[in-house]
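Complex shown without one protein chain; remaining protein chains in place.
On to chain A.
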């Protein structure tokens, strides 16, 4: 009996290793390719550790386009969206959680409806709209449509609702303004939700390719994912080593953040999505 148990454990262990490899190997292959010479990328049998470490691949990828511009645009867009989201979400969530007013149901329903409207559905009309505003090919076209988040308002409203009423009454007796109540009571008590949402939002927009592709026509407003996708369009076949080096620039920051904030990030993407 004992032997059977051990065999079972062994099989389970091997299975688990295989599962991890299935998801990790492609990334390891990306890393491996990114530091190889072009010749070695097509050598068989493949080598996992390169014979010559081509660290230059990273500078080659970076220098093949205005990557500093792309990088700065990515930061501006991802951070800009986050700032706008906080500015619009916090007061809205507070009003939805704490006030009664005519039309509240209507405005809240309107907010929730947008949860079901993906960017891939409305890019064409929004493109025409941005064109008429004269905002095409600017970072504004990338920031403004995502300047608020129904998902975030929903999460924050839940969190604001849980703050006990007595706390607010005590604060109001002390003549605290509503502003102060939001800043001193609501925000600190909703810190986990705010962090969770910030991670979710930043990662989503850092990674986004679709919206910048549709809204920009020149390098002035383009972001990293677009710059990296462009590396593929070289004459005379793809240089996989350079391409993978470029992708490392996009992937590594996110993987590092994931390594340190794994629990927060998984909660941001999974648990909040379920409730």
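As a working rule, contacts are C-beta pairs under 8 Å (C-beta built on N, C-alpha and C of every residue); 3 or more make two chains touch, one makes a residue touch a chain; residues count from 1.
Everything that follows uses one rule, which is that contacts and distances are computed from a predicted model.
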{"item": "Undepicted complex member, UniProt protein name, chosen from \"Type I-E CRISPR-associated protein Cse1/CasA\", \"Urea carboxylase\", \"Zn-dependent protease\" or \"Carbohydrate ABC transporter membrane protein 1 (CUT1 family)\"", "value": "\"Carbohydrate ABC transporter membrane protein 1 (CUT1 family)\""}
{"item": "Absent-chain interface as seen on chain A, which is shown", "value": "15-16, 19-20, 22-24, 26-27, 29-30, 33, 41-42, 44-46, 87-89, 91-92, 94-96, 99, 101, 103-104, 107, 110-111, 113-114, 116-118, 120-129, 144-145, 147-148, 150, 153, 178, 203, 206-210, 213-214, 225, 228-229, 232, 240, 243-244, 247, 250-251, 254-255, 258, 262, 265-266, 269-271, 273-274"}
